[in-house]
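A single protein chain has been omitted from the complex, and every remaining protein chain is retained in its original position.
Chain IDs A and B follow the sequence of writing; residue 1 opens each chain.
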Amino acid sequence: MENILTALLSLIILIAALAAIYLRNMISAILAAGLVSLFASILYLLMAAPDVAMTEAAIGAGLSTVIFLLAFRKTRDEEVENG
Amino acid sequence: MTLVMVLGAALMLVGFWGLITRQNMIKMVLSLAIAETGLQLIMIAVGYINGGTAPILDSAVDKLSAVQQVVDPVPQALVLTAIVIGVAVNALMLAFIIRLYQKKHSLNISDYKDMKW
Partner (left out) sequence: MVRKSIALALMTGLAFILASILGDWSPMERLSGVAYDYVAHGASDLGAMNLVTAIVVTYRGLDTLGEVTVLFLAASGVAVLLRRADGEQQEKTQSKRAASEIVTTGASLLSPFIVMFGAYIFLNGHLSPGGGFQGGAVIASAVLLLFLAHPDYKLRHDVLNIIESFSGFTYVLVGLLGLFLAGGFLDNRFLPLGAYGTILSAGSIPLIYTLIGLKVGTELAGILENMKGRAL
């Protein structure tokens, strides 16, 4: 059971990481990177590390995503994306 | 947890691949953050012991036989540190990117040739 969950989460994380790099739309890419952190925090929980899971969920998935979005917001005026 | 090791290595590869091939600077920082996540997964997997419980000695874990039951707490403490520093460093890099953008109005790394050798 746990192995299946780990395998599933690993697959999701890998796809989200590739999406974060290859997506043209920057907002989707940033959200995909946030997904990587969010599912990684579930993996930490499975590996008996609740402290790390909390930190990753609060800081890695939450604040980090917001900081990226704010930075994207500040570096944009009708410019074409060059992914 | 060999699977998590492999996943961590794959994430590091994906992150560095993005860092090398992307032109957009925000994407490069994003790739670095992904590589960081991979490294942290590897570190936690190194400290995992099969069937171990979290290193919190409450009523579920007997204090005397805790050594046989819990996973290694040292990598967890290190990763805790690494995550917080990682987000702070990412924020600093993004601040630099915002400043560069205000100068030249471009996010493409190839437009910044001042320091190129």
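Going forward, a contact is a pair of C-beta atoms (placed from the backbone, for glycine too) under 8 Å apart; a residue touches a chain by one contact, two chains touch by 3 or more.
What you are looking at is a predicted structure, and each value in this text was computed from that prediction instead of being measured.
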Report task. Mind giving the shown chains that are in contact with the missing chain? Result -> A, B
Report task. Could you please point out the chain B residues that touch the chain left off the display? Result -> 1-2, 5-6, 9, 12-13, 16-17, 20-21, 46-50, 54-58, 63, 66-68, 70, 72-74, 76-77, 80-81, 83-85, 88-89, 91-92, 94-96, 98-99, 102
Query - chain A residues that touch the omitted chain in the full complex - result: 50-51, 53-55, 58-59, 62-63, 66-67, 70-71, 73-74
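Everything that follows uses one rule, which is that only the chains that are shown with their structure count from here on.
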Requested in this report: Provide the C-alpha centroid distance between chain A and chain B, rounded to the nearest whole angstrom.
Outcome: 11
Report task. Name, in rising order, each residue of chain A that touches chain B in their complex. Result -> 3, 6-7, 10, 13-14, 17-18, 20-21, 26, 29-30, 33, 36-37, 40, 43-44, 47-52, 55-56, 59-60, 63-64, 67-68, 71-72, 74-75, 77, 79, 81-83
Requested in this report: In the complex, go through chain B and note every residue touching chain A.
Outcome: 1, 3-4, 6-7, 10-11, 14-15, 17-18, 22-24, 26-27, 29-31, 33-34, 37, 40-41, 44-45, 47-48, 52-56, 70-71, 76, 79-80, 83-84, 86-87, 90-91, 94-95, 97-98, 101, 105-108
